[in-house]
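A short worksheet on the structure shown next.
With one protein chain withheld, the remaining protein chains of the complex are depicted in position.
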Amino acid sequence: ASSVRTDGPFGLGREATPAEVAAWDIDIRPDGLGLPVGSGTVAEGEVLYTDNCAVCHGDFGEGVGRWPVLAGGQDSLTDERPEKTIGSFWPYLSTVYDYVRRAMPYGNARSLSDDDVYAITAYLLYLNDVVTDEEFELSDKNFVEIRLPNEDNFIPDDRYDEPHYANKAEPCMTDCKAGVAEVVMRARILDVTPGSADDDGAGAGAVD
Amino acid sequence: ASSVRTDGPFGLGREATPAEVAAWDIDIRPDGLGLPVGSGTVAEGEVLYTDNCAVCHGDFGEGVGRWPVLAGGQDSLTDERPEKTIGSFWPYLSTVYDYVRRAMPYGNARSLSDDDVYAITAYLLYLNDVVTDEEFELSDKNFVEIRLPNEDNFIPDDRYDEPHYANKAEPCMTDCKAGVAEVVMRARILDVTPGSADDDGAGAGAVD
Amino acid sequence: TAAVAGGALTGTARADGDPLITEIQDWNRYLGDGVQARPYGVPSEFEAHVVRRDVEWLTASTESSVNFTPLHELEGIITPNGLCFERHHGGIAEIDPANHRLMINGLVDKQLVFTMEDLKRFPRENRVYFLECAANSGMEWRGAQLNGCQYTHGMIHCVVYTGVPLKYLLQEAGVKTNGKWILPEGADAAAMTRSVPIEKALDDCLVAFKMNGEALRPEQGYPLRLVVPGWEGNMWVKWLRRIEVGDEPWHHREETSKYTDLLANGKSRRFTWVMDVKSVITNPSPQAPVTHGKGPLVISGVAWSGNGRVTRVDVSIDGGRNWHTARIDGPSLPKAMHRFYLDIDWDGSDLLLQSRAIDEMGYVQPTKEELRVSRGENSIYHNNGIQTWHVKTDGTVENVEIS
Partner (left out) sequence: TAAVAGGALTGTARADGDPLITEIQDWNRYLGDGVQARPYGVPSEFEAHVVRRDVEWLTASTESSVNFTPLHELEGIITPNGLCFERHHGGIAEIDPANHRLMINGLVDKQLVFTMEDLKRFPRENRVYFLECAANSGMEWRGAQLNGCQYTHGMIHCVVYTGVPLKYLLQEAGVKTNGKWILPEGADAAAMTRSVPIEKALDDCLVAFKMNGEALRPEQGYPLRLVVPGWEGNMWVKWLRRIEVGDEPWHHREETSKYTDLLANGKSRRFTWVMDVKSVITNPSPQAPVTHGKGPLVISGVAWSGNGRVTRVDVSIDGGRNWHTARIDGPSLPKAMHRFYLDIDWDGSDLLLQSRAIDEMGYVQPTKEELRVSRGENSIYHNNGIQTWHVKTDGTVENVEIS
């Protein structure tokens, strides 16, 4: 007879076939897990990049208009306007391969072959001065040997060591600050509502 | 200086003018409170009713199609299909005046004069055999003298005296009824979903 | 790389795999609509069947009519605004809030007029409440009639209201000592009125301007509605324009001709305000059959009581012979919907599903038979009897009554 269930397992779903797992399991990790067999050179990558990527990201990865910048920005991370690129900021090369393969070219994702992605990744290393030889060939064999310059500058989340969090003090309720509060800065963009007077002024900063 | 509020009064809103209160204060009660000065006869009401009401409610208040029935149904309240009309069911005449004035004729509410409503109310009394004289005139003077037949049959809400509520017993959890449950009745309307096979069959009962 | 219809393969794989997985789908390759394609969003085109529905033969005109919430398509305790059932008596009043006024008159020290802006300056509250039409399930008094919980139980919704406690407005006007009743009135073509005792008005009633965070919907009384927690939906006057304070009730049309409960002996109960403890299984139900065969089956439903919280819901799968206490999931708030679940292993044989709610006052949802014995079959209103669904071996479900 039918009975009331208490807990799993439920015997629901079906086993995935190897072909199915292979079709979707496209992710790559810094240790190389997930890398497909294949290879591509800087020179091959330059052709592919020029055809598929430069229209948005610029011939040298400098970014066209507001499209993302992919190269440059070295030593800018402490500047007032840091430029965070593969060369200046990204910790791992695997992220480049993984992301280009899953999401680029924007609007025609999954259209590149594995070898194409190796070649383009090699070219992005070249644009970022991580490799300098146009004959350099990137492959699943040498991939994990390549290190990006900023890898060591990532640290764990230590927000709760910040003084305002660490002491968990009861906050002040009265006469918390001497003197009357004065306005020292006003909104730069007065009205971003579409159609309003000054919504065309572009502000600073990106969404992420 | 601005201060935190604890409670009212708030000094919000403004006083209503006498003309404003008069414009909206159109409700009538069984004790006659709210009745406007005025009058109308059964004969006057017949003309007005025929012109403004009969198209939906029928020449004799019998209701056209699914539009509401306004007269008849006396002594039907214990029948399988009771007919609840002004004459058979409504407790107070004031409800007729109030409702017709505020909501009828359907689609052109508030179009009748106070005298019109007296006349139509008189005619509805006539259609329901509460008055029998075509010369009868209803007015704010004699209004509260008229009683409807079913007034005494309304009782206070005593739902919680019903046995299933009154004893608040812990309900049975196991073997609550002898024998296996058998289906004794199935939905009369199999599918009311618009467009489905048998949604055109009309069922019994009204929405309220 | 085109999308492949997956119907035939659902749940099973070919030797090489489901093409929906092994082939790259369009939505995985090409960009979809960007932000602002719909500044105010709408449901997916694949949800077009999830709508309010009416029953044409019930009423003479759509302007005084009702449609029903698709309970079998919903989850949790909040009804989306677009799916809250509608009940009008003169159609939907479309009112510019700038042109709306609320008057308080009658037995008060000072008769007042408020604009919408005035009202938004009073302290406000947010509360989750169900609103059930007293006629919900009314067509089932004489026996099983409509095949679907949308139709048998769909004159209910449950949303978060934001509004001003009515007591603040009454305090502002100053209720005289002989003020014992109020008469809220609508601005629509029906100028809806109901008598409400002053105790309720000063207790938990709200004058609400928002539902589920945004402005009331036009069909729910925009810009202002009275909220009368736990009581008949008809009393929650929409397009609220006036509140009169009086010493006696008004006995208006909606509390005499309608919303009175005719008993078998010809007497009628009046002022039957509270919506009693009630529940219904929403899935499976006639519009939501079991399509997956035997094995794990989620039985889901809703329960509510005008008396406060629902403290327990029991579910039976054998037509009330044996009961299992269901899991109440999510917030349990007074006079709000409650969601309950019973997870079962279905062996594929016939089920006779019932649910039975118990509220914090200790009232137990009665059977339909108990109600008929006490009230006869002409009550129209307040049918909170236990509903039975017959789940057949093929998974289809029917509205039945049982021995």
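Order of writing sets the chain letters: A, B and C. Residues in each chain are counted from 1.
By our rule, contacts are C-beta pairs under 8 Å (C-beta built on N, C-alpha and C of every residue); 3 or more make two chains touch, one makes a residue touch a chain.
Not measured: the values here are computed from a predicted model.
Shown chains touched by the undisplayed chain in the intact complex: A, B, C. Residues of subunit C that touch the chain left out of the display are 3-7, 10-11, 13, 18, 20-21, 25, 27-47, 50-54, 61-63, 65-67, 73-84, 86-88, 90-101, 103, 113, 115, 117-118, 120-128, 160, 162, 187-189, 191, 210, 212-215, 217-219, 222-223, 239, 291-292, 295-298, 300, 327, 329-331, 333, 339, 341, 343. Not every partner is drawn; the one left out touches subunit A at residues 5, 8-10, 12-16, 20-21, 24-31, 33, 56, 65-68, 77-78, 80, 82, 84, 86, 89-92, 94-95, 98-99, 102-103, 106-107, 109, 153-160, 162-165, 168-169, 171-177, 179-194, 199, 202-208. Listed by residue number, the positions of subunit B touching the unshown chain are 1-5, 10-12, 14-17, 19-20, 23-24, 106-111.
The rule is simple: only the chains that are shown with their structure count from here on.
Taken as a graph of touching chains, this assembly is arranged as a line, each chain contacting the next along an open chain of partners.
Averaged C-alpha coordinates give centres for subunit A and subunit B that are 67 Å from one another.
Look at where the CA atoms of subunit A average out and do the same for subunit C: the two points lie 46 Å apart. Taking the mean of the C-alpha atoms as each chain's centre, subunit B and subunit C sit 23 Å apart.
The multi-chain contact residues of subunit C, meaning those touching 2 or more other chains, do not exist; every residue touches at most one other chain.
None of the residues of subunit A touches two or more other chains.
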